[in-house]
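One protein chain omitted, others in place.
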Amino acid sequence: MQGYFWFVGKRLLQLFAVIFCGISATFLITHLSPIDPVEQVLGRLSARSNLSPEAIASTRAALTEMYGTGQPILNQYFNFWTRLLRGDLGPSLLAFPTPSMELVTRAMPWTLGLLVTSTVFTFVIGNLLGALAGYNPDNRFFKAFGLIAMGVQPIPYYIVAFILLIIFGFLFPVLPISGGFAMDVRPAMNWQFILSILQHSLLPALSLVLVGFGGWFLGMRALVSNVVNEDYVTYAGLAGVKKQTIVGGYVIRNALVPQLTALAMALGGVFSGTVITEQVFNYPGIGSLLIDGVNYGDYSLVLAVSTVSITAVALAIFIVDLLHPLLDPRVRAE
Amino acid sequence: MTQDILTVDGLKAYYQMNYFGVEREVRAVDGITMTVRKNEIYGIAGESSSGKTSFIKVLAAAIRPPMRVVDGSAKFNFKNGPIDVTTATPQQIESIRWRHLSYIMQGSMSTLNPVRRIGKTFEDFAKRPLAASGTPYRERVLGHLERLKLPADVLNAYPHELSGGMRQRVTIGLATVCHPEFVIADEPTTALDVVVQKEVLGLIREIQQDMGSSVVFVTHDMSVHANMTDRVGIIYAGRLVEEGPTRQMFFAPKHPYTAHLVASLPRIGDTTQRPALEGRPPSLANPPAGCRFHPRCPLAIDKCKTEVPPLIPVANDHRSACWRWQDVGPLVKPHQANRVMA
Amino acid sequence: MFSVFRDLIRYNIEFAIGLILVGAVVIFACLSYFAPVDPTLIYVAMPDQPPSGQYWFGTNSRGQDLFWQLSAAFRNSLIFGITVAVLSRIISITVGLLSGYVGGWVDRVLMFINDIFVAVPIFPILVLFYFVLRNNMDSFTLALIMACFGWPFDARLIRSVALGLKHREFTRHAVFAGMSTPKILLEEHLPYVMPIVFSTFMANMLWSIGLEVTLAVLGFTNLNNPTIGTVLYWAISHSAIVVGVWWWIVIPVVLIVMTFLGLFLLAVSMNEYIDPRSRLRRMGA
Partner (left out) sequence: MSTLLEVKEVSKQFTMGGMLSRKIVRAVEGASLSLSVEKPEIFTIIGESGSGKTTLARMILGLELPSSGEISFRGKTVSHKVGRAERLEFMANVQPVFQNPFEAFNPLKRIDRYLESTATRFLKLRQRDDIDAAMDGALQKVGLSLAEVRGRYPHEMSGGQLQRAAIARALIPNPPLLVADEPVSMVDASLRMSIVNLLKSLRDDLKVSVIYITHDLATAYYISNRLIIMQRGRIVEMGDARTVLDNPEHPYSRLLKASVLSTEDAGDGKLATDPGMVALAGELVSKPGRLVDRPDGRLVRVYG
């Protein structure tokens, strides 16, 4: 137990380091650019509405104070962190004057819901089928499955989402292809609303599952076909141990250990996937927000989405890492 | 009159491989005939890639492609009826596993599931063949552990938490908890330190005598055979070249290869020059004609190059496959050499 | 080397299919060097012509012959993918071999950096770069940035092999044969990781081209440079499917799937060739 405590401590340290470095990188990227966020915001603002010169001047003053431009970069960096820790990255340009952090927190549940369910589903199903396929390499059904997985797995997220959109949006229009819920449904805690949400999330989730499934399936199949050759599996076979026990307790348990590490490493990519999926299906999550932010030149919104997503991915990896010693007693002993 | 528990007759097991267009046939077991009696330890000696591992894989009914039994049979005569492992159905083999036929694998680190507690592994292995559960099962296992001088709390441990000697004792415990009639032990002590090795060997022998079962004990280490086995068979390049009671094999070998193996063993208290055997074991994919040992044999004559010597009785209970077995004498007489030194 | 290649083609159906697919796409891409038209020009042909004898792949709504347009696009995308793969291979080999062989604090520092690169999601970072650089973001800059993010996983793989090699006895023999550390790394250890390098090269190309497609489709790259992604971008922005110019979408998608499947099959079959255990399994089957 004490070993696990130290393990958590070490991982926690790593978590903070990753978040710190990642966010510092976003700060550096944005602040080393020649673009002045203040002028950009003002440019956009004045282009849209007829603001008086005085209003522009006062907004400029407020923005300069907030972004801290003009100060030495170290001061800017320090201000950036203090503001970030308060959860304030300035107003969004897109929905001026709503704070960008608020936009992000509003979009977060959509993305999280979509991501967590599709990732967990893909991981569980992909690994289970992959394990069975690896254990029964001559089974026709699994062979066919492997071929399909191989065909779908390498295709980029975008293309998969796009093909789904064409099939279900144009060829067989049975599922809603855009938005988070139907326009004529009022957001409330009732069946109609929940059903609408589920309906709308089906296609985006399906695209994520389709893309992710192949990787887990093929990875697990390869791992299992290696594990079945391990001495302890052979030995259990020679001892006449029940087949279910061998598959579950010997083969899958051992093959799952590296798959968990792979899951931690894949999370960053999974996040990138949702950005695209959300864009294609017009889903009101963090990804759509990011793209809108970029298209609008919304400096603080982009920064907010980046910092939040880096933190979220790092946290998710941390949580997956915590499961590792529970699966593998050797890590616990370390 | 002792009864045979295992009869192997003209057994041939080949590996047939085809990998990226390279076809190869490796004749790992090439016509072995032997028997194992009830309540004896039969030692099998041989160098790496001599075919001894393939041979015991057949005995353990662990024949998997690319290995195939081409000819011959291996019949066990168990209490629940005779069974030929080369032709038995999977169900029949399932019915003898662990209750009648068990196995101690080499490499104690890799034979235990690293993510499973020892106690759970014992349940997987022993619960079904013992047909017991609850208190009777627990008592049986705990009693057996005590017999092996293992503390009861190893059941709660993971394999990596145990020392090499402990782990090997655990695998011996797993293999013997059901009191099988026949145990195959594949290099069970090779990786162990000398002190632990002797303990573990003693333990296997004790348990074998307790249970009255038969053991096929495989190792390349002749000094282990000397102390462990009742009879020894020497395998060279897929064939049994000599077989006999252990004492006779060491003091009156009737095959030049055995004679060399015995003679090359250094002994404490003896510094006389030990001979070395030059050359290398033949490739099993392309073995030499005639006696397979002839290219390295100091006694080889022309006949050895063309005609395969049959395994014939040469003394009481002693068989050798050598045309010149009468000319084979021990290269070093152990007791005599010892006396000179002392 | 050559015989390995020959055997792979002959006895590994995945490799053969992959090679045919990739080969076809590469030849198609190379044709762009003989293109009669400049692929960056628009309205040089009759718009919206379906595939015919004159325009094999039809023309798009911007008046471009899709055959030559796609040929140039695939050339650019493949070059892009290769650039990213080569650059990131250099980083991953250097980091992996050094980290594994030298060990100690060098290893700890490199692996710490590695952990950070694994944990930072690349897509927001790429978007951030585009946001900052805008039109200064040419495909080489993009390749550089992606290369910076494309190495960590493979470096880890190489490190684990190098770690094993370090404790192999021949490495110590090499040390006592007076070989220098760079010589040991390059001549003794590099051959062992080359198979990994090849197979991850393909996987890395897949990843980078896929990411480029994604960025381009969202409009986050230089849209005047024909690539697989920008072709799709224009097709979508002209609502090609709705208008009925289906070939503008279908043909590139088919070609993309061919390319990706081909590269993936090559990576998988090479991986299998490397892994002796799955090799043995195949032998047994």
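Order as written gives the chain letters A, B and C; numbering starts at 1 within each chain.
Everything below uses one rule, namely that contacts are C-beta pairs under 8 Å (C-beta built on N, C-alpha and C of every residue); 3 or more make two chains touch, one makes a residue touch a chain.
All figures in this text were calculated on a predicted structure; none of them were measured in a lab.
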Item to check | Touch criterion as defined above, residue of B:E25, B:D84 or B:E199 at the omitted chain | outcome: B:E199
Checklist entry - Of the residues listed, B:W98, B:F182 or B:F250, which one is in contact with the missing chain? => result B:F250
Item to check | Hidden partner chain, touching residue among B:V8, B:I83, B:I104 or B:M228 | outcome: B:M228
Checklist outcome for this item: Considering the complete complex, of B:E47, B:D71, B:D84 or B:E161, the missing chain is touched by B:E47
Checklist entry - Taking the full complex into account, what residues of chain C touch the chain not shown? => result 168-170, 172-180, 187-188, 191-192
Item to check | Residue numbers in chain B that touch the chain omitted from display | outcome: 47-48, 164, 193-195, 197-199, 201-202, 205, 220-230, 245-251, 257, 260-262, 264-271, 273-281, 296, 334-335, 338
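In this section, only the chains that are shown with their structure count from here on.
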Checklist entry - Hey, which chain ends up farthest from chain A, C-alpha centres compared? => result B
Next on the checklist: I'd like the Å distance between the centres of chain A and chain C, where a centre is the mean of that chain's Cα atoms.
Outcome noted: 23
Next on the checklist: For the complex, give me every residue of chain C touching chain A.
Outcome noted: 112, 115-116, 118-125, 127-134, 153, 206, 209-211, 213-214, 217-220, 232, 241, 249, 253, 256-257, 260-261, 263-265, 268, 275, 277-278, 280-281, 285
Checklist entry - Within the complex, which stretch of chain A touches chain C? => result 14, 17-18, 21-22, 25-26, 29-30, 32-33, 35, 137-138, 150-151, 153-159, 162-163, 166, 170, 218, 222, 225-226, 229, 264-265, 267-269, 271-272, 275-276, 279, 290-291, 293-295, 297, 302, 305-306, 309-310, 313-314, 317
Checklist entry - In the complex formed with chain A, which residues of chain B make contact? => result 60-62, 94, 97-98, 102-103, 105, 107, 110-116, 120, 124-125, 128-129, 158, 160-161, 174
